[in-house]
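A single protein chain has been omitted; all remaining protein chains appear in their positions.
Right after this comes subunit A.
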Amino acid sequence: MSLEDGLFGIHGKALALRSQRLSLLASNIANASTPNYKARDIDFDAALKEATAQSSRGPADVGQAVDDAMGYRVPLQPSLDGNTVELSTEQTLFAENAVKYRTTLSFLEGRINTINRALKGE
């Protein structure tokens, strides 16, 4: 177990994954009017499971976990130009992801405060 994993537990990996997903959802929103663009997203649970799983070579790389858990979004109503971005879906997920990023951040902050207090011996 690396030092980072010991200090931050699951939250370090979770923050990295949230950040990657932020880029993915931003890409979908950016391409909302590009013909033939296919929206993509990751299955967050699967990605986090893979990133934190202990194998013989240690935990998997975050980038690899993102690649493995990625899929195409199934549109509710496909549009004629072949674009599968539905702004309502993407914006909701983007907002949700941002809130969860903040949540992870506050968990991390709690960890850091705990360690700081232990170091200072107050």
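Keep this in mind: a residue touches a chain if its C-beta (ideal position, glycine included) is under 8 Å from a C-beta of that chain, and two chains touch if they have at least 3 such contacts; residues count from 1.
The rule is short, and it goes like this: contacts and distances are computed from a predicted model.
A chain of the complex is left out here; the name its UniProt entry carries, from "Flagellar basal-body rod protein FlgC", "Carbohydrate ABC transporter permease", "ABC-type sugar transport system, periplasmic component" or "Respiratory nitrate reductase 2 beta chain", is "Flagellar basal-body rod protein FlgC".
Along subunit A, the points of touch with the absent chain fall at residues 15, 22-24, 26-27, 29-35, 37, 40-42, 66-67, 70, 87, 91, 94-95, 98, 101-102, 105, 108-109, 112-113, 116.
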